[in-house]
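Of the protein chains in this complex, all but one are displayed in their positions.
Up next is chain A:
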Amino acid sequence: MLLEVDDLCVNYGRIEAIRNISFKVDEGEVVTLIGANGAGKTTTMKTVSGLRPVRAGAIRFNGEDITAMPAHERPVLGIAQSPEGRGCFIGMTVLENLDMGAYARKDRKTPKIKEDRDRVFGLFPRLAERRSQVAGTMSGGEQQMLAIGRALMASPKLLLLDEPSMGLAPKLIQQIFDIITEINKQGTTVLLVEQNAAQALKRAHRAYILETGEIVREGTGQELANDPAVKASYLGGDV
């Protein structure tokens, strides 16, 4: 197992944001967490990245217990995230943002970096065109591409994508999901959080449904996409 989360509890002050959630991500998979606003999806992702303190439970990565590991040490292991709201460094150029993605890499001074940058530019030709542009002046869709590209620059084993389709035009959403599938095919394991449940379930090998901080269902993407209850709650009737 690449990522194992066991009975994880995270609080915001006295409020329980997530309660006893357990899930697994195996190498090579696309796994998705879906759920409504406030279900605890983003909290889960931030906790996996080490940005929220864990109240109880454990997180293991490649068999190693990382529950208490500081956030800035986790990219070294191969965990990278494209956060909710993109979190681009808006005062830096596209190239500088991508370089920040490789900040923790030991091989950052080797030609490998350039290969990875070219790979990102291959996935997102738009970023290549705008390489010298300051991120803050780009559109939401371009910033989303940059956030994903920046996470890829870490050459991660596990890529965490938090709401990559949020606020994007429908055409762009399709494109982003195609790219996520492509990234996975190139060998990167993906944990995806989405409100766009239809697309997420279509693309994911397995899926978990979060409701008010707890996992209420799990199954393959297809199983859940065809489940009447899931359809009613998350897919707006038909897919």
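Everything below uses one rule, namely that contacts are C-beta pairs under 8 Å (C-beta built on N, C-alpha and C of every residue); 3 or more make two chains touch, one makes a residue touch a chain; residues count from 1.
Convention: contacts and distances are computed from a predicted model.
Hidden chain, UniProt protein name from the list "Carbon-phosphorus lyase complex subunit PhnI", "Branched-chain amino acid ABC transporter permease", "Segregation and condensation protein A" or "High-affinity phosphate transport protein (ABC superfamily, atp_bind)": "Branched-chain amino acid ABC transporter permease".
Among A:C9, A:V134, A:A198 or A:V216, only A:V134 touches the chain left out of the display.
Of the options A:M1, A:I90 or A:A169, the residue whose C-beta touches the omitted chain is A:I90. Set against the missing chain, the residues A:D7, A:E27 or A:E73 yield one that touches it, A:E73.
By the touch criterion stated above, the residues of chain A touching the omitted chain are 46, 49-51, 70-76, 80-81, 83, 87-92, 96, 99-101, 103-104, 108, 134, 136, 150, 154.
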